[in-house]
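All protein chains but one are shown in place.
Up next is chain A:
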Amino acid sequence: MLLLAGPCFIFVAKPTEQHLGQYYTVPPSHFHTVFPHGLPPRYQQQVKTFNEGCVMVRQPALELISHLKRADYSKPTLRYLLYGVKGSGKTMSLCHTVHYCSTQGWLVLHIPDAHLWVKNCKELLPSSYHASRFDQPIQASNWLRNFRTTNEHFLSKIKLRQRYVWTKRESTEEGRPLGELVDMGVSRVKSSSDVVGAVLKELRLQAGGTEGGFRLAVAVDGVNGLWGRTTLKKEDKSPVAPEELTLVHNLRKMINNDWCGGAVIATLSQTGSLYAPSSAYLPQELLGEEGFDSMDPFVPVPVSLYSEKEFESCYLYYLDRHWLQHPHSQTEEGKKELIFLSNRNPSVLERLCAFL
């Protein structure tokens, strides 16, 4: 492991506290497996432009990783909540942690944005399993596909402990590998939401077990979407509450800390949230009463804007990648202007540098 002073970027597999403010590269092979759906869209574009994925090592991610290292996995799961102002790097910290978990060999359950499940749904089927609930076939099958890409190697190892009956003719027997269940969910779109529920239940039961023995990381982005309101409507134009959606219902069960052998890492997101004012960023404001009560107790991890050192590092990274083309941006004055205009907000800085 190289140790270089000052804000420059190095390629490390396991960044530690000494590398605060420095960049580390995610190997390209990991990108497709670990992050099929998790990264912020602008960051994905940046990865495509620069032909590499560099993530800055920042304090919140390191804090999370240290917690995960020291946690006791025989006790009920700990829940970590990343919160901060818009654009301060919560999703990126989450992805950093997810990457760490996957390198450590955990099973990662990454829900890219819970808000996607509570809005803009074209098809809403009444659930076959439970009369009053609604299914979302498209979202569920998409997620299952990505889940399969992420956790290929686990799918054959984990065996089902229960028999699941889908229709009169189809059922999945006990002892079959999980992969089969997932494949079935992907192919049979109609029952995919129930498949998701089944998968979550199985993983929950088996996570802390001594046999098999894998750790489960549930990473949810935009967790405040699970307890708000939805924009979906039933056929008689009455609004749908989040509990009436199968996916949300099962996910909530996952987030409850009644299982052990893993961790729940969540971020709050105002960007995709419905009916929340744009200035809200604290957990209480975004989660609402109900959400806060169910998430309580949790470990809050605040994500702040770039510090001076981090800003310096980001600026040098852009300079090195020749992203800042304008000659004035390479001077001291230009740097001061960038600091002023972005106020060291990571996403604002990124958008600003995009046309320089």
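Please note the rule applied: a residue touches a chain if its C-beta (ideal position, glycine included) is under 8 Å from a C-beta of that chain, and two chains touch if they have at least 3 such contacts; residues count from 1.
Simple rule for what comes next: contacts and distances are computed from a predicted model.
J.: UniProt protein name for the omitted subunit, picking from "Origin recognition complex subunit 3", "Proteasome subunit beta", "Cytochrome c oxidase subunit 2" or "Small ribosomal subunit protein uS9m"?
T.: So the chain that does not appear here would be "Small ribosomal subunit protein uS9m", according to UniProt.
J.: From the listed residues A:71, A:260 or A:352, report the one that touches the chain absent from this view.
T.: In the full complex, the listed residue that touches the missing chain is A:352.
J.: Going by the contact rule already stated, which one of A:39, A:85 or A:121 would touch the omitted chain in the full complex?
T.: Answering carefully, the residue with contact to the hidden chain is A:85.
J.: Which residue, A:183, A:243, A:312 or A:337, contacts the hidden chain when the whole complex is considered?
T.: For the chain that is not drawn, the touching residue is A:337.
J.: In the full complex, which bits of chain A touch the chain not displayed? Write them out.
T.: Its contact residues with the unshown chain are 85-86, 278-279, 333, 336-337, 339-343, 345, 348, 352.
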